Each structure stands twice: as C-alpha cells, then as structure tokens.
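Presenting chain A:
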Amino acid sequence: MTTKKIGEVILDVNNISLSFGGVRALSDISFNVREHEIRAIIGPNGAGKSSMLNCINGVYQPQQGSINFRGQTFSQMNSRQVAELGFARTFQSLALFKGMNVIDNLMSGRNLKMKTNLFQQALYLGAARREENEHRAFVEHIIDFLEIQAYRKTPVGRLPYGLQKRVDLGRALAMEPQVLLLDEPMAGMNVEEKQDMCRFVLDVNDEFGTTIVLIEHDMGVVMDISDRVVVLDYGKKIGDGTPDEVRSNADVIKAYLGTTH
Partner candidate 1 sequence: MKLKSLALAAALSAVALSTVLTAPAAYAQAKEQFFPLLPYRTGPFAPNGVPWANGFADYLKLVNAQGGMNGVKIIFEECETGYLTDKGVECYERLKGKHGGATMFQPLSTGITFALTEKAPADKIPLITAGYGRSESQDGGVFKWNFPLMGTYWVAADALTQVIGKKEGGLDKLKGKKIALVYHDSPYGKEPIPLLQERSKMHGFELQLLPVTSPGVEQKSTWLQIRQSKPDYVLLWGWGVMNSTALKEAVATGYPREKMYGVWWSGAEPDVKDVGDGAKGYNAVTMQHGAEPNSKIVKDILALVHGKGQGTGPKEEVGSVLYMRGAISAMLGVEGVKRAQERFGKGKVMTGEQTRWGLENLALDQKKLDALGFAGVMRPVSTSCVDHVGANWARVHTWDGAKWSFTSDWLQADEQIIKPMVKAAADKYAAEKKLTRRTPEDCQS
Partner candidate 2 sequence: MLYRENGQFKTSYSADQQIFPILQDRIAMGLLLAVAFVAVPLLGSEYMFRAIFIPFLILSLAALGLNILVGYCGQISLGTGAFMAVGAYAAYNFQVRIEGMPVLLSMLLGGVCATAVGVVFGIPSLRIKGLYLAVATLAAQFFVDWAFLRIKWFTNDSASGSVSVANVNVFGLAIETPVAKYLFCLSFLIVFGLLAKNLVRSHIGREWMAIRDMDVAAAVIGIRPVHAKLSAFAVSSFIVGVAGALWGFVYLGSWEPAAFSIDRSFQLLFMVIIGGLGSIMGSFFGAAFIVLLPILLDQLLPALGSLVGLDFDTAVVSHVVSMIFGALIVFFLIAEPHGLARLWAVAKEKLRLWPFPH
C-alpha cells in the first residue's frame, strides 16, 4: 500500500451545508480527495456521513457550498451529471433493483455507455445486439472479479445479504468510475465477508486505480485500508488527516472512539 502513488486533489468539497426543514444535517463541511487514494468518512450514527455522499452525487441539494471536480465547480450536482463525470456509488441500505437478476443489475450500470435508440432496441438487430454483447462481456469480467458467477441469473432479491452487497459494488464498478463512493460497504457483514469486501475494495483501488471515498463504522477496517480520514459529528467536521493523526485527535477520541459502537 505504501508503494501506491497518490495523485493530485481531484475532488474538492467546500463549505457544504444541508438542512431538512429546520434540521441541520451538515454544516460547513470541507474536505478534499486525491486521485487514487482511499478516503474514509467516519462518525457516529446521524453524523451526516450518508448525507455528505448524497450531496456529492446529487441526491440531496445542499443549501450552501460548492463541489469542485477536476477544475469544474458545481454548487448543485445532478445525479446524471455526476454519473457522467465518472462517480459511482454503493448504498448503505441496499438499493439494488430487486426485480432483476444479477446480470441485469450489473448491465444497468452500463446504461450510460449504451447508445442505441429505442427503435434499434425494439428490432434488436445489428447495433443493438452487438452493443448488448459487448457490454455483457464487460459485465462478465466484473462477475468473475467479484466471484459471483454462480448467481448470474438469480433475482438479486433472493441472494444473501453479503452477496447483495457485492452485486451493489459490482453495479458501481460496471460504470467504470473514476471515483467510487462506498456507503458502509461492510455494514452487517460477518468477518469473512468483511475480509472479502476489503480485498475487493483494495483490488479495485490498485488494479483499476480507482479513487475511493468510503463511509465505514468498523474502525479497524477504516484505519487499515484508508489513506486519509474525515471525521464528522453532528454534521460538523471534527477531524481530518491520516489514520494516525485522527487516532490521536482529542475531539475525535471524545466524540467517537470513546463511545462504543
């Protein structure tokens, strides 16, 4: 991991504030993400971690602040745009397409890249068929990578939780993202599953060189795999730095490490 070269800052989050009705979810959050790094966001429940990600990929619209990605500045993101910029994301509470099987879930990740129009698809000849096949081939790589070959045609609703998490990751990878946002990828997993997931995350990071922003509860995991960590508490940023710095940060200890989770 030490061998990995961390690049320039590509994502810069400036003074984001978000509130629902009266409730402040995030107040004045700023942090940045370097290319190829693994950036963790930690914090107790309700600290606003997921809201942070939701702001980045346009599910929520922050009231203040701006997000800068590779020199382009956005005050508000829209999901489509973000996806086109090369962001992909997984969800804390699974957000798979329950009615579809594994392949279709992963294929849906390729949607942005599929260009044939409605009529071509209706006829399903030439271009449309070719397109399907190309992307199917790519999806098969991901299936192999995540070791879920056996479940290709299973409706994801029927898969065990751990595997669903993998499919969720797979769908994100299918988008060939530059930045991968992971919302508690290991929540609710047993030790083996966690180890597998860690392996996948690290492999993605150095095989494809994908930049990763992840939210995680499990301190052990976070400290092991991430290069830098942001700590949120009650919507405020209380710490930012390498795992070691964060570990020794007084506020963080008070707010977070001290408490049990």
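The criterion applied here is as follows: a residue touches a chain if its C-beta (ideal position, glycine included) is under 8 Å from a C-beta of that chain, and two chains touch if they have at least 3 such contacts; residues count from 1.
On the choice of candidates, all candidates are chains of the complex that A comes from, given by their letters.
Small disclaimer: the values here were computed from a predicted structure and weren't measured.
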| query | For chain A in this complex, which listed candidate touches it: 1 or 2? | reply | 2
| request: Would you pull the chain A residues touching candidate 2 in the complex into a rising list? | output: 57-59, 79-80, 82-84, 88-89, 91, 95-100, 104, 107-112, 114, 116, 118, 121-124, 128-129, 131-133, 136-137, 140, 171-172, 175
